[in-house]
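Every protein chain but one is kept in place in this view of the complex.
On to chain A.
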Amino acid sequence: MALSYQKEDGSDLQLVAKIDNANIVLHLLKTISFRETATVCASANGLKVTVEEGKTLQANAFIQAEFFQDYHIKEEVLTFKINLWVLVECLSIFGSRSSPGMSAALKLMYNGHGSPLVLLLEEGGAVTDCKIVTRDACESLDFNFSSDRVVNKLIMRSECLREVFSELDQSSAFLSFHITTSPANLRLSTSGNYGVVQTDIPGDSEMIETFKCSSATSHSYRMSLLHTTFKALAAAQKVSLRVDERGFMCLQFMIKAEGNEIAFVEFFCCPEEELMD
């Protein structure tokens, strides 16, 4: 069945990637697995897995080529759509926790358009062979978020934001971000069933590493969309928050994977339109 794929070099495959610890890939994918379908885009740089929520939110997880012990790609870019939840299930087939010394080795294989994504996982002599059906990839959203149009940028440690997010009033539909220059402050406010709650994080807090604010911005985002970032926030060490002139927010989470590799997961979120009354 999978014997044809078990060539030593896999030279006739479009994409072959080998990694010693599958948990790195697994944990990254778990942070964005709020939707079932993901688009995988493989290039010479590595794998980019994209999950979208309607047309309002996009999450990208980057698994760089440097993570892999072995990474060969024939085409320039390979894209396909895959069931992310199935992929996560397969990757965690040996359990998602790795005991020291024992970790599942992963070999990813893909042979171009129409062929399934093949995973070979091996741990302690046991080998699992998974074939996941792939579909044609649709065009990913391009939020057109460019660094030169960023108005405000903050980099902070994730513990602070984690505490703030855990205490948010969940009955509120929207979460507003107000960034002001003087005093340098990030204010998150919710308006829920029981009143208004405002959380102020001053720019000089020891948790904020960078606070670059060129002009005061104030935008609201849907709470349900921001909820999708909670898993990534829980795993991250640092968060970078950027708002551009249209109010689009980009949250980048720096996640330290096992083995001291640094991976990034980013979320793009659309602001709520202010209705003109």
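Heads up, the rule we're going with is that a residue touches a chain if its C-beta (ideal position, glycine included) is under 8 Å from a C-beta of that chain, and two chains touch if they have at least 3 such contacts; residues count from 1.
The definition used in the following text is that contacts and distances are computed from a predicted model.
Q: Under which of the names "AP-1 complex subunit gamma", "Aldehyde dehydrogenase", "Cell cycle checkpoint control protein RAD9A" or "Protein UXT homolog" is the non-displayed chain listed in UniProt?
A: According to UniProt, the chain not displayed is called "Cell cycle checkpoint control protein RAD9A".
Q: Just name the one of A:Gln69, A:Asn144, A:Ser166 or A:Thr210 that touches the chain not displayed here.
A: In the full complex, the listed residue that touches the missing chain is A:Ser166.
Q: In the complete assembly, which of A:Asp20, A:Glu89, A:Asp200 or A:Glu272 touches the absent chain?
A: Missing-chain contact among the listed residues: A:Asp200.
Q: For chain A, which positions touch the chain that isn't shown here?
A: 159-160, 163-164, 166-167, 169, 193-202, 204-207
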